[in-house]
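Note that this complex is displayed minus one protein chain, with the remaining chains in position.
What follows is chain A.
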Amino acid sequence: MTDSGQQGDDAFVATLDAAQEYLAAQAALAEALRAGFLSLAQARYSMGADRVSALQFPSHMRASTRLRSDGVELSLAVADPAAPSTSAQPSPASSASGGWAKADAEAPAAAHSSNGSDNRSSGGGGGGEAGQAAHGAAIIPAAPVAAQGGGAAAAEGLDAQLQRLRLAAQESDGILQSLAVKYGCSDGGGANAGGRPDGSGGGGGGGSGAGEDDDYAEVPAPGRPLSWFGSLVAPSLREAEAQFSDALSAAVAAANAQRRVRAGADGLRGSVGGGA
């Protein structure tokens, strides 16, 4: 077999592996969401419907986890509890470094699944009222919060960046731009429309105010969303938090796998077209 044929076979196998990873990540995501919504319902049952509802959400929410791209793969950046925060609660996944730290998005852990969770892999139905509201809260983009001592300038910088990202998303169907607009975050490369990120974040490692974090450098780190519902919450609510965190990791893993599938498919299409 020729080298090019061997390479084509390897690429085909890699694409199939990526497709399998994608399906597994999708299944893990569905399972984590299903378990999370049920745990949320259990928390409402235990603590009371008035204590676990959309009424506990703050009027201005800041993302505790952001999506970061190093040009090859997506990863999660979690706020560091050591940074100044309006709440003393620690974030679910944090590192010792300051600023935003990369979280492991490649292996959605199943350790937090509830003991009695349903193991069916079918996609869950629509969540309950509080569940849908909580899930929506998990993906609400970070509002441009006034920074300490420089609120107007920071807010204007964020607004301008969001506007640039929206324009870039309209001009390109890239997943990075779409995600950046939706979650109100930098796409990793400033405002380059359709361009590759310049990697100023340094390989996705923990950065403290460097590169794309400059606009968020003076914004207080967000507190833990669990504290919205009080300091003494039911264990089922803590489980729901962990399960939704797993779901977030699974979503990023699915996105990465999907990117590899597309890249592999494009490569195979190109090699077949070139061969013909």
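Keep in mind that, in the parts below, a residue touches a chain if its C-beta (ideal position, glycine included) is under 8 Å from a C-beta of that chain, and two chains touch if they have at least 3 such contacts; residues count from 1.
Assume contacts and distances are computed from a predicted model.
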Chain not present in the shown complex, as UniProt names it (candidates "V-type proton ATPase subunit", "Cell cycle checkpoint protein RAD1", "Histidine-containing phosphotransfer protein" or "Ubiquitinyl hydrolase 1"): "V-type proton ATPase subunit"
Which residue of A:Gly8, A:Pro58 or A:Gly71 touches the chain not shown here: A:Pro58
Candidates A:Ala79, A:Val233 or A:Ala254 - the one touching the absent chain: A:Val233
Interface with the unshown chain - residue positions in chain A: 34, 37-38, 41-42, 44-46, 48-51, 53, 55-60, 87-89, 114-116, 118, 124-131, 227-228, 230-236, 238
